[in-house]
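Up next, chain A:
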Amino acid sequence: MSLRVDVEARRGDFSVAAAFEAAADETVALLGPNGAGKSTLVAVLAGIDPPTQGRVDLDGETLDDVDAGRHVPPERRPVGVVFQDRLLFPHLSAIENVAFPLRARGAQRRGARSRAAALLARFGIAERAEARPAGLSGGEAQRVALARALIHEPRLLLLDEPLASLDVRARTQVRALVRRELLAFPGVRLLVTHDPVEAMSLADRMVLVEEGRITQIGTPAEVRAAPRTQYAAELVGVNLFAGRLEPLETGAGRIVTPEGDVVVAWPAGAAGGVEAVIGLLRPADVSLHVQAPEGGSARNVLPGIVGSVSVEGERARVRIDSSPPVVAEVTLGSVERLGIREGTQLWASFKAVEVRVEVQAEAD
Partner candidate 1 sequence: MAASKRTTPAVFVLLAIVGIAFVALPLAGLAQRTPWSRAADVLTSDSSVTALRLSLVVATSAALLSLVMGFPVAWVLSRSTFPGRTMVRGLVILPLVMPPVVGGVALLSVFGRRGFLGGPLYDLFGVQLTFTTTAAVLAAAFVSFPLAVLVLEAGLRSLDLRLEDAAATLGGSRWYVLRRVTLPLLAPQMAAGLVLCWARALGEFGATITFAGNLQGRTQTLPLAVFERLQTDPEGAIALSLLLVAVSLAVIVGLRARFLATR
Partner candidate 2 sequence: MKRAIVGLACLAMVLTACGSDSGAGSERSEITVLAAASLTAAFTKIGMDFEWDNPNATVRFSFGPSDGLATQILEGAPADVFAPASPKYMDQVQSEGPGVTGRADFARNKLAVIVPSDNPAHIASLDELAKPGVKLVLAAVGVPAGDYAREILANAGIQKEALANVVSNEEDVKGVVQKVLLGEADAGIVYRTDVTPDIASKVRGIAIPDAVNVIATYPIAVVGGSRNASAAEAFVRYVTGPGQATLRSFGFLPPS
């Protein structure tokens, strides 16, 4: 199963050109700043807007072929979409929303309802089945939207900014659910987002879209190693530590990565066993010291040589070749004050709680 896209689409006087592939059981993140054209691509893949040029193939079936004049309308595409604004039907209850795709294909009411109820239960919101969308919290509504897109077992799952409209608390809960469902989904998975952290933590591959053009395609590691545009570079400015999580002491653990260990706060709800995790750290949360800091509360103190310094306005991104390597963001003033240059020996420090830990999978 796979998706092949090679299209040009126009919306108003804005055009997007995209060519990429996505395999089954793979999460591809479509990542780009706002207005880059991601939602236009979603509309094309969903079948809502036909492309002006090119073709879209899914599992060998041609969904769009402009030259041949072929356009499969959205209702006949095996695609499930979770929209940016969710777009739950306000006049239907949660369970009726979820049952909609089944009933639209001719299923009987009772059968559709019981399947919808089962899915809602799996998503942990069975008791909200009869509520109208207006009465659901952001997190609950997002789960209904996801259930609605999955229930008819599509072969392509499109998630357009699934976490964007949620508050921080809801986002954490829903993110876990999204990850679980994404991993369980056997078809092609396309995640559209402008949040690099979301992309890096969920995606197997990233497609960067800027101003209507694809600028880079690659795994998060590949992009991180060789960002091709300013945007990509900024993206990878996020520090990402991927590895095994081991318990260290009460309330704390250690992410063991091939390049070094990072002490982190034990993530809530994680089992006692060893797990595969991703630790995310913002460069701004990294402090730099010209001498080894002592007696501080930061659990991570990493010595290293400055690999590069790039200045953007009043800020500087300093790459330290520590174990593991980190990128720190400090003010230009600090760079000058501390005399930071390539080759300078520095200590990078950050607190365990500043690392955001995402559980990728349970260990067996």
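Criterion applied: all candidates are chains of the complex that A comes from, given by their letters.
In this text, a contact is a pair of C-beta atoms (placed from the backbone, for glycine too) under 8 Å apart; a residue touches a chain by one contact, two chains touch by 3 or more; residues count from 1.
Given the structure is predicted, the values throughout are model-derived calculations rather than measurements.
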Touching partner of chain A in this complex, picked from 1 or 2: 1
Touch list for chain A against partner candidate 1, complex: 43, 46-48, 73-75, 77, 79-81, 83, 85, 87, 89-91, 100-101, 103-105, 148-149, 152
